[in-house]
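All protein chains but one are shown at their positions in the complex.
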Amino acid sequence: MKLYDQIFDVVKQFRKLFSPGPVTNADVSGSITAEIFLIVSLVLSAILLRHVNVLLAGLVTLIVAILLISNIPLIPKFKIEQEDSLEKMIFYAVLVLALLVTFMYWGGNLV
Amino acid sequence: MNELIPLMVIVPLMAALLISAFSKLNKVTKIFAFVVAICLPLIPLLSNYGLHYFGGYEPMLDNVTGIMYHPAITYSFTFLQQIIICAVGLLTFLVIFIYLTKYKKVSGPYLFLLFLGTAAVTAMILTDDIFHMFVFFEILALAQVGIVAASSIDFSYEMALKYMILGSIGSPIMLLGIGFLLALTGSVNVTDIALAVHTGLIDATSPVFLLSLALIFFGWLYASGLPPFHTIKSGIYSKAEPHGAALLQSFTVVSMISIVIIMFRIYSSLPIFEVLVVFFSILAMILGVSLALTQTDFRRMIGFLAVGELGFIGLGIGLGTNFSITAGLFQALNEIIITALLFIGFGAVVHATNEVDTRKLGGILAYHPKVSIMLLIGGLAMAGVPPLSGFQSKLMLVQASLSCGFPEISILAIMVSIATFVVFVKTYYTMFLKPKPNDLDLEGKEVPKSMVFAMGVLLIIIILLGIFPDVVTSGISNFVGGIL
Amino acid sequence: MAQTQLAILLTSAALIIIGLYSAIFIDNIIKKIIGISFIEEGANLFIVAIGYKAGGVVPILMPGMDTSWFAANAAYPLPFGLVLTSIVIGASTLAVMLALVMVLYRRYGTLSTKVMLADTSKQEEYNE
Partner (left out) sequence: MIEFVLCIIVILSAILALIQKDLLKAAILTGFSGGALAVLFQILLAPDVALTQAIVGAAIVPVFIALAVKKTQRSDS
């Protein structure tokens, strides 16, 4: 029942996402689609790890699926991270740069 | 007639300078801009394939090692360049035509920026010299910022400044990567560098070489608006004038493919390169489409969709076979045209209603049937519905990923197409089919004829490419065979 | 003389790291722009250091120089040409950014990035 309640609460939480302004059916259903799409596509891309190691792929897929489903609704949290204020964008840009350089310098030959 | 090859860059560049110098003469400027804009798609069609060495410095043969060196900045013009430059030129012509008919008094600086951007992307796709590409990449960034800042939409200056600050992190990092390559090979010519890598003059597993890939790759992420730059890219699309946004996205696509082709030629021997490209492309597809689903501002929504579609191009290139790269480049050509159609069409809606929030719109179909039908077909083409052009390239991509042994990627590509379709149908319903809200006034507001004309031209190209994809794909396939 | 090159490379790395630090942590927009311009300077310094040859001569062929001696001892001039372009581009980018800041200051009355360049939807609320 807990999971059911959580899914039911999702719709209420989406209301905050679209404030200020009215919330229409189309917007809420779009957000729910986005939610499902996000979970399914991330799990699906986790399966791609099977080209590295089958056991690892299974583990990662399970962990990602459990983590994502137990944390719904994802989209409001997700959208806060994806807003276009300069601080967040620069932070993510520099983070990606640091990860890329670190990964390539020490792990570029592992693949 | 290889003299025409440099003219593709020089004509828009000179036109830009002349227009900004003589923008006081309104009538003359209009006629001049129109004539130059007509020439832009015609020059690549008339020109022959071949190479052009600036300054006439032919390649030199080193007698000791037997290696050819390219001392001059080289422009290479093949079928891919021809088709892409022609598409961008046509788009520039349509955008300038819309702009000239929309405003009585033309602004010289704005036309200057449009022509400058076109010249910059043309040079980027033609050039065989990595530093030359970087210079035009910076010029392109300045032109993009100018186009955004020149629009009369609220908060466009803020968005321009954000884009510029992120750009001034991205471009020096890319310059640093070019510096690493220069330190390794002593050359900036892509052919020379690729030859040095493939003949084993450079150790392809050395950390310095890998680091240069990381740094240039970061610059590429900035140029193409893949994550983490997807928010700013969709932001600048939504803050530019609609016809400007149509041109901006074509600049993005062309700069993306020109840099990625150069990277592919240099780094294709490293398996990590393809992994990186596929990883960021998948991320772009997921983030772009899922964020597009939650937007209420439809210009922002199209911006995110455009970023999501870029993922398909990256996917095709990351898979690394002849067929998949052909599919990716064909998708790039389709995206230039389809997204331009959507931006112009939604721009026409903005023009007619002065409203960008989907929740406050409705019932436009009855008032503007032509625009609505054309937008519907454009959206279906983007989602990949047969027999339109988007279907052909996406089908090729799915087939390519299946034949490479990645069924997950093809499932993901189909899912992203379906989600794109959902986004589009949802927006189409709320904007065009839903009953009209009472406070929305649609009476007596006309869509400019030039916009309808531009959409019609783009639509014809979409349908033709959808029915006869072989016209383009066979030529692109030959080009890809040359770089593999 | 390898020490010289090492010192130069360390300097350019330091400049780039200072620039990236200021991009994230400094709130004042003008200082942030100053900091970001250091990234460009660091990259330029690195590329000039590539062309440097320890104990070499300036790559200008003077009359009376032996050509083969010159070819063996002159610094590599291609990176210098690239840096020239890059410096000018950096200065023009800086000028455009400062111009945009001046326009935006009139609207917001502050130089804080958190106010001036916040999320678009928050800015819409702020202006209303």
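Should a chain be cited, it is by its letter among A, B and C, assigned in written order, with residues numbered from 1 in that chain.
Following the convention adopted for this analysis, a contact is a pair of C-beta atoms (placed from the backbone, for glycine too) under 8 Å apart; a residue touches a chain by one contact, two chains touch by 3 or more.
Bear in mind that the values here come from a model prediction, so they are computed numbers and not experimental data.
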Task: In the full assembly, spell out which visible chains the left-out chain is touching.
output: C
Query: Taking the full complex into account, what residues of subunit C touch the chain not shown?
result: 4, 7-8, 10-11, 14-15, 18, 22, 26, 28, 30-31, 33-35, 37-38, 41, 44-45, 48-49, 51-53, 56-60, 75, 80, 83-84, 87-88, 90-91, 94-95, 98-99, 101-102, 105, 111
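Criterion: only the chains that are shown with their structure count from here on.
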Field: Euclidean distance of C-alpha centroids - subunit A vs subunit C, Å
entry: 36
Query: If you average the CA atoms of subunit A and of subunit B, how many Å lie between those two points?
result: 27
- prompt: Touching two or more other chains, which residues of subunit A qualify?
  reply: 83-84, 86, 90, 94, 97
Residues of subunit B touching at least two other chains: 159, 162, 165, 169, 173, 235
Contact set on subunit B toward subunit C in their complex: 131, 135, 138-139, 141-142, 145, 149, 154-155, 157-162, 164-165, 167-169, 171-173, 175-176, 179, 182-183, 186-188, 235
- request: Under the touch definition given earlier, write down the residues of subunit C that touch subunit A in their complex.
  value: 20, 23-24, 113-114, 117-122, 125
Task: Quick one: which bits of subunit B touch subunit A in the complex? Just the residue numbers, please.
output: 159, 162, 165-166, 169-170, 173, 205, 207, 210-211, 213-215, 217-218, 221-222, 227-229, 231-232, 235, 270-272, 275-276, 282, 285-287, 289-291, 293-294, 296, 357-359, 406, 408-409, 411-412, 415-416, 419, 422-423, 426, 429-430
